[in-house]
Every structure is written in structure tokens, then in C-alpha cells.
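See below for the structure under consideration.
With one protein chain removed, the remaining protein chains of the complex are shown where they sit.
Our next item is chain A:
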Amino acid sequence: MDVISEFFSEYDGLGAFKTTIYLTVVSALFALLIGTVVAVMRVSPIRVLQVIGTLYVNIVRNTPLTLVIVFCNLGLFLQLGVSLANKDSNTFITDNNFRLAVLGLSVYHAAFVAEAIRSGVNTVPLGQAEAARAIGLPFLKTLRYVVLPQAFRGAIAPLGNVLIALTKNSTVASVIGVTEASAVMKVMMENRPDVIFVVFGIFAIGFVILTLPVGILFTSMSKRLAVKR
């Protein structure tokens, strides 16, 4: 099984998975940020914000991810000239593509995060918000101190699903040249077609190692942190 040692020595497979993890974690943070804002917009009492939030979720959620990522590169960067790295740097292409991929992944997954959080908000009984209003809290403070803390605890399981999906969806970044796990897999398959299924197996196992613990962690967290009612 020399192909397994090649995975570590010749192709820097671990580095590729490191890029996958980095891509996932950074995108997850941004997605959580954008998603929370969108979710708050959707549950806010202001009609315009509701409409904007609903539009965002429905447009982004129904656009294929490959399209979003390719648009970030061909549309934003090539046509509109938006670059996210220093143009004179000698790692410009790598940095720029990575950041464009993060942008695409976080914008896309923010829609799913927003829906997960909104489902969490729906687990909070109406009485909680009414009680908060009764003691004189305005909308944002009601959210900040009463509704959202409970909503996040109720939304842990669906948020875990989004994170697992994000981990696997990060492979799409290879279409604009981010050298994450699936890009390295393509290189290995090109060079070693004689052991194509072993190569495939290595990367499949790699992704299971990444996603399985996330699933277990989020399931146990959702049980432990659930609001007891």
C-alpha cells in the first residue's frame, strides 16, 4: 500500500485536509455571524427587514453552491475586479481564491444557519417574549437576554447539521483552485489510476474522521444544553 505513504509524503494529504478544516472553520464563523443577523431580521417586527431576510434565505438557499463559488471568482474577481488579497504579494492567487471561497461558502451557508436559528427561536414559548416585554425590555434586549440564548440552545442540533454539510461542501472550493482535500484527490487519481479506489477510500475516510466527531459532539451538546421545560 505504497499509495498510503505517498498520500503523506508526496501529495501533502494532511496539508490538504488542514486547508479543508481551515476553510470550514473560518466559513462557519462568518456564516454564523451573517446567519444570526438574517435570522434576527426574519423574526424582527419591522416589515422591510423581514422581507429582506426572507429574500436572502430564499435566493441564496436555492442557488447551487458551485454557481455561488464560481461567481465569486469569475464574477466578483475577474469581471468586477473585487480582490480580497494584496495584488503584489507573491501568494496573491492562493490567498485571493481562499478568501473568495470563504466568502462564497459563508454567504451560502448563512441561509441555512439563519433557518436553523429561526427554528430555534420557534422552540422558545411565546410567553417568554411576552414576559420580557412586560418587564419593559425593547425588542433587541428581548432578543439578546431572553429569546436568543434559549434559541441557540434549541438550535444546536440543526446547526451541527449545517456544520457537517459545510465541511463536505468545502470541496466545491476546488473549482476555483483552492487546494483542499478534493483537489489533492483529483491530482492523486490522475497520477495513480491503478489504485483509484484506494485513493478514493483514503479521502472518504478522511472526511468521515472530520464529520463523525462533529455529529457526536453536537448531538450530545444538544441534549445537555437543551432548555428543560
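Heads up, the rule we're going with is that contacts are C-beta pairs under 8 Å (C-beta built on N, C-alpha and C of every residue); 3 or more make two chains touch, one makes a residue touch a chain; residues count from 1.
The rule is simple: contacts and distances are computed from a predicted model.
Within the choices "Na+/H+ antiporter subunit C", "Glutamate transport system substrate-binding protein", "Nitrogen fixation protein NifU" or "NADH-quinone oxidoreductase subunit J", the name that UniProt assigns to the complex's undisplayed chain is "Glutamate transport system substrate-binding protein".
Of the candidate positions A:19, A:150, A:179 or A:211, contact with the unshown chain belongs to A:179.
Among A:58, A:79, A:122 or A:219, only A:79 touches the chain that is left out of the view.
Touch with the chain omitted from the figure is made, among A:54, A:94, A:128 or A:222, by A:94. Residues of chain A in touch with the missing chain: 70, 74, 77-79, 90-94, 97, 174-177, 179, 183, 186-187, 189-194, 196.
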